[in-house]
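Would you mind keeping the following structure in view while I ask a few things?
Only a single protein chain was left out; the remaining protein chains are all shown in position.
Presenting subunit A:
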Amino acid sequence: MSSIIKDLPELISHNIISEQTAKNIERYYAAKKEDQGSNTLMIFGSIGAILVGLGIILIFAHNWDNFSKTVKTILAIAPLLLCQIAAGYAIFKNKSQLFKDIAGILLFFTVGSSIALVAQIYNIPGDLEGYLLSWTLLCMPLMYLLRSNMLAFLHLGFITYYAVVAGYFETERPWPYLLLLGAFIPFYLRRLKGHPFGRITSLFNLLFPLSLIITLGAFLAGVGEFGFLVYMALLGFIYNTGLLPKLESRNDYLRLGSVGIAFILLFSSFKWVWEEMETQQVVESYYIILWAILFAGMLYIAIRNGGKQFYKNAFQAVTVLFPVVYLIGMANSVLAAILDNVMVLALGVITVKQGIDKVDFRKLNFGLTIIAALIICRFFDTNMTFALRGVLFVCVGVGFFVANSMLVKKKRANVLNTPEDEN
């Protein structure tokens, strides 16, 4: 890395790269270095603080009988105050990021433990989601005040936990999640702008869309088959976001989006899904609005990315076509099921082809996995004989071997050819 920086003036003087490019390269490595600087110690310090925080909660959850109510109450509040003093000191004296992170994490957990312990001492009723909601709300400003990535991770994790408890285990729609997520977004955007290549940023790029995917279901209780459509719109949105030039090639949006899209298509490739849909009652307008918002968002980003050719990519095309298939399914379940299967197969084949063309093992095997999964799914709703099923499995297995070994050969050939090309 340092040798590249050293060589920059030479490269500029020989007109190999422009001054602007040189600056960009320098900035890139500076950002990367900065990210690595706050590395090991911070990660382990934070993990330590999280463990201590969780430990405090568990120790208190034991519910010590031998202490009087007053002692218990003091024990509930004292750690909170101590951590507040530590965090306040860290801000006031502008201490190191490590100090801020650890103080912040401990404060985060003591806020939770103090509420839990008081509820325990006084047998105060209350459900888990209400508790998680007040906890995360009370700690929401801390990530900004302490400029702490770790607190932002905790925030994202706990609001997702809240939404799951409220939406999946109870029948509430966790609207406060949106507010709490909104509070996280400016932090995330600042991170994306300041350290686009950082490791922590790429972790955010994974966890943020993951949180959206997990939480959407919490808003969809009772949606029925229409849920496939809503999920497809969200996944299309995530996938297209991953194609944004600012994010491309260093994010998990694409990966999560493409896996999710393939998964939804496979799931909806069963005959019974479409048969049930035919008999489904009218879909509530709430779900339609939710879908429309997500679909419009998806289209907006897709068009911004690729103009009129926004559906060129197979995954993008599928997300646009899926609502059409859904409409067909309302009238004719068999046709819709067939179209769905065709789309999965096409997606698999195109991905395999791209994998071979670009010598990308990951893509190749992803495509093959889609095809294999499609075949397995068809075992359940068609009357294939065991002999035929066996043959199909053998074919797919052989396909994996052949395709991968072909790619290995191709890669070797490329490597061998490259030096000759240069000569």
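In the analysis below, a residue touches a chain if its C-beta (ideal position, glycine included) is under 8 Å from a C-beta of that chain, and two chains touch if they have at least 3 such contacts; residues count from 1.
Going forward, contacts and distances are computed from a predicted model.
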Chain left out of the displayed complex - its UniProt protein name, from "Cytochrome c oxidase subunit 4", "Heme exporter protein B", "GDYXXLXY domain-containing protein" or "ATP synthase subunit c": "GDYXXLXY domain-containing protein"
Residue, one of A:A22, A:M42, A:L142 or A:L254, that touches the chain absent here: A:L142
Hidden-chain contact residue, picked from the options A:T73, A:Q354, A:T369 or A:N404: A:T73
Listed residues A:V118, A:L192 or A:V283, member touching the removed chain: A:V118
Of A:L81, A:A221 or A:M384, the one touching the omitted chain in the full complex: A:L81
Those residues of subunit A which, in the complete complex, touch the missing chain: 57, 60-65, 73, 76-77, 80-81, 84, 87-88, 91-92, 94, 107, 111-125, 128, 131, 134, 138-139, 141-142, 145
